[in-house]
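Working notes, structure below.
On to chain A.
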Amino acid sequence: MMHEPQTLAPATETKMTARDVRVFYGDKQAIKGVSIDVDMDNVTAFIGPSGCGKSTFLRTLNRMNDTVASARVEGAITLDGEDIYAPSMDVVQLRARVGMVFQKPNPFPKSIYENIAYGPRIHGLAAGKADLDVIVEKSLRRAGLWDEVKDRLHDSGTALSGGQQQRLCIGRAIAVEPEVILMDEPCSALDPIATAKIEELIHELRGRYAIVIVTHNMQQAARVSQRTAFFHLGELVEYGVTSDIFTNPRQERTKDYITGRYG
Partner candidate 1 sequence: MSATRNPTDWKSDVMQKRIARRYAAERRFKLLGLFAVMLSAAFLAFLLFTMLGNGLRGFTRTEIALQVDFPASPLLLDPANITDQGLVGANLPMVTSEVAKKALGPDADALLSPTAWTSIRDAIKADPRILSRTETISVPASTVIDLAAKGKGSPQAEAAVARLKQQGVLSTGFNASFLTGSDGTDPTQVGIWGAFKGSLLTMLVTLLLSFPVGVATALYLEEYARKSWWTDIIEVSINNLAAVPSIIFGLLGLSIFLNFMHLPRSAALVGGMTLALMTMPVIVIAGRNAIKSVPPSIRDAALGIGASPVQVVFQHVLPLALPGILTGTIIGMARALGETAPLLMIGMRAFIATPPGGITDPATVLPVQIFLWSDEVSKGFVEKTSAAIIVLLVFLLAMNGLAIYLRNKFEKRW
Partner candidate 2 sequence: ALTLAGCGDQGGGGAGGTRDQIRAVGSSTVYPFATAVAELFVQGNPGMKSPIIESTGTGGGMKLFCAGVGAQYPDIADASRRMKKAEFEMCQQNGVKDIVEIQIGVDGLAFAESSKGPGFKLTPRIVYEALAANPYGKGPNKAQSWKDVDPSLPAIPISVFGPPSTSGTRDSLAELILEKGCQSDEAMKALKEKNEDEYKATCTRIREDGKYVDSGENDNLIVQKLGANPNALGIFGFSFLEENKDTLKDVPINGVKATYETVSTGQYPGARPLYIYVKKAHMQAVPGLQAYLNAFAANWGPDGPLTKRGMVAAPDDVRKASAEAVKSLTVLDGSVLK
């Protein structure tokens, strides 16, 4: 177990920190003492074989694991230095600040407009209809979807293609002005062209938000991220600059995985 956080040189502003995080589903331990820092200016990729706990760990970062009855989280996670598991932390606000995009695009069965407006509405971020319109347009623009949908904002979000749906979901997350965006295999259900679009989008969003992306496609990790964390069996095996991890892994397990010995 490594309790020493695997940080990099303090080149950039640290947004979230995790210290010795352990997650249990009932009796089963899914995350075994992971410590990691997520910083602002880089895209962080989590890779690892199926079931190693990537998604589980990602979900601890915005307390989505609270919704799983059997899940229990130990250890400390902070956002801007605040403990997000502290009783004083309001999970509703936390989740607004740490947005999430899922593996399968999951637009609400409402219009495109309503999908984006949903978050600002519940959080009361828009002062009126006009304000909301501005937010919707801005979010769709940032998500790179505005040009494709501006003429049919009131069509159902589920009528879009898979890649558009995923960008809609990213736009929806952006609309509440989050500080961190977590993405769990956002491209695994998409075709190559849509994947390329999302990857491009991630490039553009970088710097504006702290981004964490889980992927099973190592090439994708190599393409989009600056930092890569390799998980295996609930442990964080290695964390470092992406190009180092792929060209020069320090751990045997990382190397085996990258060369396809398993997974």
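We adopt the following convention: a residue touches a chain if its C-beta (ideal position, glycine included) is under 8 Å from a C-beta of that chain, and two chains touch if they have at least 3 such contacts; residues count from 1.
Here is how the candidates were picked: all candidates are chains of the complex that A comes from, given by their letters.
The structure displayed is predicted, hence computed values, not measured ones.
Engineer: Out of the listed chains 1 or 2, which is the one touching chain A within the complex?
Structural biologist: 1
Engineer: Please name which positions on chain A make contact with candidate 1 in the complex.
Structural biologist: 13, 40, 90, 92-93, 96-97, 122-125, 176-177, 179, 207-208
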